[in-house]
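Shown here: the complex without one of its protein chains, the others still in place.
Coming up: chain A.
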Amino acid sequence: MDLFGFEEDLELHNSEIASKTIVPKAVPVESENDDESKLTISRIQELLCEDLVNDTISDQDTFQETETSIFEETPSLPDPPKLRSRRNRKIEKTQDRNIEKTFEETSTVNTENSAESEFMIPVVRAYQKPSRKKKVLRSIENTHVNDTLNSSSSKPKKNIRKKGKAKVKNNELEKRHLESCLKLMSKENIEACVEWEGVVGLEVHAQINSKSKLFSGADTTFGGNVNSQVALFDAAIPGTLPVLNKECVKQGVLTAIALNCEIHSPSWFDRKHYFYADLPAGYQITQQRAPFATNGSLEFHSYCINTRSKSYLKNVKIKQIQLEQDSGKSIHNADANSSLVDLNRAGNPLMEIVFEPDLKNGDEAACLIRELILILKTLGTCACKLQEGGLRVDANVSVRPKGSQVLGIRSEVKNIGSINGVWKAVDFEINRHIMYRKMNKTIVNETRAWDAALNRTIPMRDKEVELDYRFMPEPNLPPLRLRLDENDEKSDLVNVPSLQKQLPVLPSVFRNDLLRKYNLTIDTVLRLLVEPVLMNYFISIMEENPARDPSKISNLLMLDLLAALNRATLEPETSNIEPKLLSELFDLLIDGTINRIIFHRILDLLAAGTKEPPTEIVKRENWYQINDRSILEESCKLTIEFNPECVEEYKNSKKLLRKKNFQKLMDEAINHTHKRANLKAIKEILEKLLNTK
């Protein structure tokens, strides 16, 4: 009740905002001028652009749209109205950044039209459907121009309010779709539309798995009390000097070997200068100019994250891997007009892995990061705790005409903290670039941030200033020397050949083994590998009894187990179900001892922590599958007898309703067997009974 009231208020509030913002854009002031009153196409375009730029209500509507779809899928998220109100405030704050919204809105328009991807390039889509485009052009003349012209009078707004939310949404969305298509009208754009391709290069900052910092003895554990893990050096207390952590070098070298890099000795550390409150020394110590590893490569399977289309092999080159320090964290309190600094992270060891711009889109970027995480976790050189900032991705994005070898002007999205974020941010940027190019707007070489809440990139401050980092060799660290020659007996340097021998089985090798051993498809293997725990279950279950059907086991793991864990709101990696219990349960299902319903019931029990063997549970509860056709037939008959209306409706209706009624009858029939029925059999019987009667 309250919530609804609140929502209505909010809506009113929104439309007020809308009226405030729409009114000033009124055209009539200009249309008094005779020359201006003739609205040329380009003038309309201009106006529409302005429209988009200043339009707030539409923005919120599109958010509602995307939100609802999210909530349908995962009901565990907080209540929509609250969330929305929070976002509204955010939006008001970010109004000055509205230029970028232009793109986002048009992209969400497309979401409305197609359920596929909100990150598909909208213009391309429109182009691919010429019939719609024609319609669009016509309707622009009829409806939209008038609408814009009249927007000074309050009439259309009143209408909007009266028609209610849904209408507003539709109108707005349609309007914006028209607008996005309008932008395509110029000839060269239409010619150009399919020809852009994204060029993506990633830089990954992975925190090295070590107890102490790169140049000091302070603890690196995440989540300590604020400023409790700060050595004098980390606070840049005068006179302190860096001392390189040998363990970090080892981990870095191991990673470089796994990523097929050339390893250099010596390599150097530099100071990279910039002033920031959470960079106490005023410079970062980094190997950026003379890294210990270069020229690596990484092969990974790429696939469309959304559709999980067939995967393909992709090879990306690695420019370099460098050791460097992390900075601290600033916490800004705008209300108190103050900033606070936490130096626990300052000086944490990072390896920055710089990939060449060999990728084309967000899918490839996300798959690359996924593979990299697998490798780093296998090596144990990085815990890859993304939510703790243990692995952060910078994406350099540009676009160029397809086939061109020249790179376009790039923008850099900094500090993306999730695989999903990489995927979305990269595609967002590619689309933004394409949009800008089409609109003949200049793309600036700038640094942007990924706002996961708003699903968009936003420019970071100081974008105009290109920083000169005034690199200088770090005079307090001798060159980093590694032992490259195995025969060099006496040296106590980090020993590269011996690390090479310690290299564990890498995911790619592991995958190939699995493919061969269990005859799975690569896509199945990839999916199992997304959650390492699934892979572990798979292997132990298969090793326990190699006669088991690997594809059935993998499906049960990927679909049923994951769903059960999800229902129990457990992170997959925290699952502590014993593989033996799981395999027992799977066997019970596969050999027909129990049906799927009981299977799920026991799976939930296991997820909840039961240690009782499934066979025992089944025995105790008498949950055996009922295959006896007479019993099944009996329950079906009972069901039919007690639900004449349902049966009637089933017989007289078609398609959906028919199906619905059948399901209802089926459910009841199953209930009669205490959910133990052989599902396939009971379905057959019920169908037969219904259709013969």
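Basically, a residue touches a chain if its C-beta (ideal position, glycine included) is under 8 Å from a C-beta of that chain, and two chains touch if they have at least 3 such contacts; residues count from 1.
Here is the rule we use: contacts and distances are computed from a predicted model.
Student: Looking at UniProt, which of "Ribonuclease P protein subunit p14", "Protein FMC1 homolog", "Glutamyl-tRNA(Gln) amidotransferase subunit A, mitochondrial" or "Protein kinase domain-containing protein" names the chain that isn't shown?
Tutor: Looking only at the record, the undisplayed chain corresponds to "Glutamyl-tRNA(Gln) amidotransferase subunit A, mitochondrial".
Student: Out of A:Pro266, A:Gly380 or A:Pro478, which residue would touch the omitted chain in the full complex?
Tutor: Missing-chain contact among the listed residues: A:Pro478.
Student: Just to verify: which one of A:Arg470, A:Lys651 or A:Lys680 makes contact with the chain not shown?
Tutor: A:Arg470
Student: I'm checking contacts with the chain that's been left out. Which of A:Val226, A:Leu241 or A:Leu313 qualifies?
Tutor: The single option touching the absent chain is A:Leu241.
Student: Against the chain that's been left off, what residues of chain A make contact? List them.
Tutor: Considering the whole complex, chain A reaches the absent chain at 232, 235-244, 271, 273, 275-277, 280-283, 337, 339, 341, 468, 470-472, 475-478.
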